[in-house]
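Complex shown without one protein chain; remaining protein chains in place.
Right, subunit A next:
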Amino acid sequence: MYVTNYRLYLRSVEIDPVVILDVPLGVIARIEKMGGASSRGENSYGLDITCKDMRNLRFALKQEGHSRRDIFEILTKHAFPQSHNLPFFAFVNEEKFAENGWMVYNPMSEYRRQRLPNEQWRVTFINEHYGLCDTYPSLLVVPYNATDDDLKKVAAFRSRNRIPVLSWIHPENQAVVMRSSQPLVGMSGKRNKDDERYLDIIRDANGQISKLTIYDARPSVNAVANKATGGGYEGDDAYPNAELFFLDIHNIHVMRESLKKLKDIVYPNVEESHWLSSLESTHWLEHIKLVLTGAIQVADKVSSGKSSVLVHCSDGWDRTAQLTSLAMLMLDSYYRTIVGFEVLVQKEWISFGHKFASRIGHGDKNHADADRSPIFLQFIDCVWQMSKQFPTAFEFNEQFLITILDHLYSCRFGTFLYSCESVREKEVVTERTLSLWSLINSEKAKHTNPFYTKELNRALYPVASMRHLELWVNYYIRWNPRIRQQVSQLL
């Protein structure tokens, strides 16, 4: 076994076939010593390592010498560099790739692809130095009829200044998908004329007379409860031209617990006799169903052309990102290509401030941090469900999604490090690290779906029924030797 600053590598000497274990240190969530000097019995003394990718590793060590202490210290130091004032591996990675993944996403060309700006929508540089909102990207698309001053006033009424901005525009009917955070209504039911006017401008932009549809991703109880801490939702009185629906998607804590339960039933052994009811009791697929259902509603509303849509949750960086990106995936076939999907992730998740650093806890030893939650994993799972239902609609294959998830934790690339663009700019991530897309785009064949059939402008609606949702066995249960076989067959 050896440990580098990137990985833990173990190759068995005696067992045949050779067991090879190759774990990027970034995957490690927690390292614990088990057994003490006095422990007896085989394998009772050693290290117990919990990983972020649904597995645990257990190493039995000899008690003599101080080998365990050394390994423990080295592992801890390099698995949690942030807690030890060390840089992420991504900053020392000297790999070379044929492609430069940082070139994949350029916000301006993505908006141009959507034929923006146009008469109704403009690109604003108001956030160039992250002065308006420090968790938004520098470039934003807003209604033509709203001035930068208006935007500033609206920002004051939106949680963390995350104002409604455009994510996607329908090429034909001009209906749009907007995203934001919750309005700061509070207990007293505060109102903000600028915000109200701003939403009306948005409603008006596609020339329809109908109401603006607002999807609040939360269950209504939570939205109401948020008023106590100054948040809330758009009430009927203040926003007579908007129609609000709650999508009942639960918060990050519920999702974290659900995944924990899922791990319990698949690792180390797969529950055999009561598999279905055990699976049901984790609620994981029910959460997937709700997220997909929400996204379908967003996509359907926009595609029907009857109204534009605003999506938000509390802060607009977890559930909102899931909903907008999934709806865009359903509406726009470009995002179903390899590069298009990379753009989608760069845009809706990375640039709009999904808090990867806290949700994943890159290089941080605090494994019990309540900010950690598998929101991005859940999104990738939804994408997998869609690709399963529509096996020819996506240019990428399952391996592509698994690779993304592996490097979500690995810290080999700068792609998922940090929580927003402003910090990434400060850390000069694009110059000092490599992009995951460099790796993927350099070996595209490996990530391509052979059944892909190119189709343009076709909305793709998955069926969010438990009858069609499946557990993603090749991801969640891939460490099981019986299942692993299937995975390698697919490669």
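The rule is short, and it goes like this: a residue touches a chain if its C-beta (ideal position, glycine included) is under 8 Å from a C-beta of that chain, and two chains touch if they have at least 3 such contacts; residues count from 1.
Note that contacts and distances are computed from a predicted model.
> UniProt name of the unshown chain, from "AP complex subunit beta", "Isocitrate dehydrogenase [NAD] subunit, mitochondrial", "RAB5 interacting factor" or "Myotubularin-related protein 12"?
"Myotubularin-related protein 12"
> Among A:195, A:216, A:315 or A:332, exactly one should touch the missing chain; which is it?
A:315
> Can you say which of A:47, A:104, A:279 or A:311 touches the chain missing from this structure?
Checking each option in A:47, A:104, A:279 or A:311, the one touching the absent chain turns out to be A:279.
> For the chain not shown, which residue from A:99, A:371, A:406 or A:427 touches it across the whole complex?
Considering all chains, including the one not shown, the answer is A:371.
> Thinking of the whole complex, not just what is shown, which of A:250, A:312 or A:447 touches the missing chain?
Among A:250, A:312 or A:447, only A:250 touches the chain that is not shown.
> Given the full complex, what residues of subunit A touch the hidden partner chain?
That gives, for subunit A, the contact residues 17, 156, 159-160, 184, 186, 219, 221-222, 225-226, 229-231, 248, 250-254, 257, 270-280, 283, 285-286, 289-290, 293, 296-297, 299-300, 313-315, 318, 371, 389-393, 451-453, 455, 458-468, 470-471, 473, 477, 481-483, 485-486, 488-489.
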